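One chain of protein is taken out of this complex; the other chains stay put.
Read from first to last, the chains carry the letters A, B and C; within each, the first residue is number 1.
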Amino acid sequence: MPSGSKIKQRIWEVLEPAGDGDRTSRFCDVFILALIALNVLAVIIETIPYVHEHHATPLRIFDLVSVIIFTIEYFLRIATCTVDPRYGNHFSGRLRFALRPISLIDLFAILPFYLPFVGVDPRALRMIRLMRIFRILKAVRYVSSLELIKRVLHSKREELAVTFFIMMFLIVISATVLYYCEFPVQPEHFSSIPASMWWSIATLTTIGYGDIYPITIIGKICASIIALLGIALFALPTAILGAGFIEQIHRKKNLEKCQICGKEFKTDSSPGLE
Amino acid sequence: MPSGSKIKQRIWEVLEPAGDGDRTSRFCDVFILALIALNVLAVIIETIPYVHEHHATPLRIFDLVSVIIFTIEYFLRIATCTVDPRYGNHFSGRLRFALRPISLIDLFAILPFYLPFVGVDPRALRMIRLMRIFRILKAVRYVSSLELIKRVLHSKREELAVTFFIMMFLIVISATVLYYCEFPVQPEHFSSIPASMWWSIATLTTIGYGDIYPITIIGKICASIIALLGIALFALPTAILGAGFIEQIHRKKNLEKCQICGKEFKTDSSPGLE
Amino acid sequence: MPSGSKIKQRIWEVLEPAGDGDRTSRFCDVFILALIALNVLAVIIETIPYVHEHHATPLRIFDLVSVIIFTIEYFLRIATCTVDPRYGNHFSGRLRFALRPISLIDLFAILPFYLPFVGVDPRALRMIRLMRIFRILKAVRYVSSLELIKRVLHSKREELAVTFFIMMFLIVISATVLYYCEFPVQPEHFSSIPASMWWSIATLTTIGYGDIYPITIIGKICASIIALLGIALFALPTAILGAGFIEQIHRKKNLEKCQICGKEFKTDSSPGLE
Partner (left out) sequence: MPSGSKIKQRIWEVLEPAGDGDRTSRFCDVFILALIALNVLAVIIETIPYVHEHHATPLRIFDLVSVIIFTIEYFLRIATCTVDPRYGNHFSGRLRFALRPISLIDLFAILPFYLPFVGVDPRALRMIRLMRIFRILKAVRYVSSLELIKRVLHSKREELAVTFFIMMFLIVISATVLYYCEFPVQPEHFSSIPASMWWSIATLTTIGYGDIYPITIIGKICASIIALLGIALFALPTAILGAGFIEQIHRKKNLEKCQICGKEFKTDSSPGLE
């Protein structure tokens, strides 16, 4: 049925992020994004006691409507995905489509709503209501220029992993040192190494809530050394990522051919030149 | 009347940021800047109770004199702007001039003073007095080398927007997670997700006032993971801007012509070379 | 005895970080790494009072088994190191091998266990038990891509040292200034310059626990100037390391030969190009 497959093709196009000039698809994108934003807002304000007590019903109706729309959207995507040659196969293609991370997010956005119908521990209801916040992840589909950041993170994954590893070193060792220094004096704060690790993280990230800090002289000296080391250490991710961004920009190379020798000179395309 | 248009031309030149060697214009710039600085200082110190009680009169007189000068300055600008070919037209040119952001700032710097004369809610008077602080924005006119920073921010607006978007993600999701963990134990601090977002922002920006922090073990574990993620995330703007600055510097390209083949080699002008 | 030296060769290979395809050696690496991780975990959780009281025995047995394995590993390494031509000599080679930092870490990981047998102050026992945390350093052997970070740190050691020196300046001078301002008002917090240095470090690293801060006006003004200076100062390590990473990436240069003049042009290999 060619007209049926045309409709299918059109639904697929409209649901996917819009190309240039496709105003219906663009409208659909904006509608879905706005619905996502409103859903997130609804979850956030619903937790305010005043709102919870006085405006619960409209929020519930809004949630119901949203889930219906998201459910329709989900099944339309599953139904029409065979238009894309990558998921062309009736069954295995659809399955591969449904198992993509972004499709699982779509499923995860509606599933919690249906859980209570199939029977769920009532104590888990609060968690289920809050899990609606993850609908925010549906918006990822529309963030097109995430690409560069993802490429930078990917190209630097090894250095970042090593940095993370060194951080773990510093957190574990500094927590042990401070536990040794401070436990005898303030056992209620530095009660164990895990408790001391909470101090390590709050200090090395320079958050410093002030709920836990050394009071002995030796503890303060150790903490000072650790804090100064921490600065150098926590400068590493910034430095690595900065180098990564510059690399990615440089990658757009220009090849220029010398018309006499016929050799291609790989001239460095200065970043920012077209 | 040619001598009239000469005076107009001269007033325009004197009011605009000075070119080289124009000492009258330079003096005018310094005078306006000093007046702006003193106005800002006046607003700041006026709020100190002691000053407010004992030195209110001189401050009011100073404010009056300032407003008169700024008003004259504003109308002189409007009157002489037709000298600039871009705003040459008697009416529409002047209107376009008056609607430029910097002209609106000039207007906004004097308007609050005149509001009470046209009748205004006396409760708003305190806000009006404080709004004089925005006279500081008049100084923007004289910050010439803002250009590079503006260009870097503009060329990187997309990456910065994505980073901002990811930050919002992390703020919303971490606030929800911490609300879930901490609400049952300290409902006075993590009373709702918006309250919990205040914690998220104070933590992810590493401010950490210490007015609100997790006390449950699961909450501390989640907070630790969020804090460590936050470091990587908040390293992104620095990395992106750093790459942006290097790009802008590189952009001054040199083209060099091979005298045999006549081809232009786009040699990378190493930054810092003239 | 050739078969003996073959076994020796094999033990050496298995103990060293695995090359490609050597599955036995890979298994051995993973086993040692897992044992290290479990040891660190054991030390951490052992300090939790509940665990300490109810699960002390299995932890002690696990410690005993670990020490036995690490001791065997240590002596096998010492025994077989002569396979490596660098440590070929029977005695002096082995000694040089045993004095490498990584070998000393191996020794240090088992030594504390044997100390009580040769008689040690019982008050030091707590420290000895905690020192087992340094077994985490054994993992350094397996972190292969530490290389780049080490090279960057090495190439920038001078600038980092100068930055560290300026930091010390700022810490010492700001501590003295704040001690001068704040001691007369809050002698319990800014009791001496060393106490004031604790404030300096917590402020310049932007930790800001909130246990000590200026309350006099002059102290707050000085602290503000110091904090703003501190930002510029603490931006230096990040900037220096960032430049270092970019340099190291650039270093993979390409040389290209012009086929006419035979001259090698040192074209800048844009980073990221293979």
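Basically, a contact is a pair of C-beta atoms (placed from the backbone, for glycine too) under 8 Å apart; a residue touches a chain by one contact, two chains touch by 3 or more.
Computed from a prediction, not measured in an experiment: that's the story for all the values here.
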Query raised in the report: For the chain left off this view, which of B:Ala18, B:Ile110, B:Ala202 or B:Ala227 is in contact with it?
Result: B:Ala202
**Report entry** Per the touch definition above, residue among B:Ile11, B:Leu107, B:Val120 or B:Ile136 touching the missing chain
**Finding:** B:Ile136
**Report entry** Contacts of chain A with the absent chain, listed as residue ranges
**Finding:** 206-210, 238-239, 242, 268
Requested in this report: Using the touch rule from the top, list residues of chain C that touch the missing partner.
Outcome: 155, 158-159, 161-163, 165-166, 169, 172-173, 175-176, 179-180, 191-194, 197, 203, 206-210, 213, 217, 220, 224, 227-228, 230-232, 235-236, 238-240, 242-243, 246-248, 250-251, 253, 258, 260-263, 265-269
Query raised in the report: Of the residues in chain B, which ones touch the absent chain?
Result: 40, 43-45, 47-49, 126-127, 130, 133-134, 136-137, 143, 145-146, 148-149, 152, 160, 164, 167, 194, 197-198, 201-202, 205-211, 234, 237-238, 241-242, 244-246, 249, 254, 256, 258-260, 265, 267-273
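One rule holds in what follows: only the chains that are shown with their structure count from here on.
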Query raised in the report: Which number of steps is the smallest that gets you from chain B over to chain C via touching chains?
Result: 1
Query raised in the report: Taking all residue numbers at the chain A to chain C contact, is the shared part over half or under half, that is, same or different?
Result: different
Query raised in the report: In degrees and to the nearest 5, what turn takes the CA positions of chain A onto those of chain B?
Result: 90
Requested in this report: Work out the mean Cα position per chain and let me know which chain is farthest from chain B.
Outcome: C
Requested in this report: Could you tell me which of A-C or B-C has an interface matching A-B, in the sense that over half of the contact pairs are shared by residue number?
Outcome: A-C
Query - Intercentroid distance (Cα basis), chain C paired with chain B, Å - result: 42
Query raised in the report: chain A to chain B: how many Å between their CA centres?
Result: 30
Report summary line: When centres are defined as mean Cα positions, the distance from chain A to chain C in whole Å is 30
Report summary line: Residues of chain A that touch two or more other chains sit at 194, 197, 206-210, 238, 242, 246, 258, 260, 265, 267-269
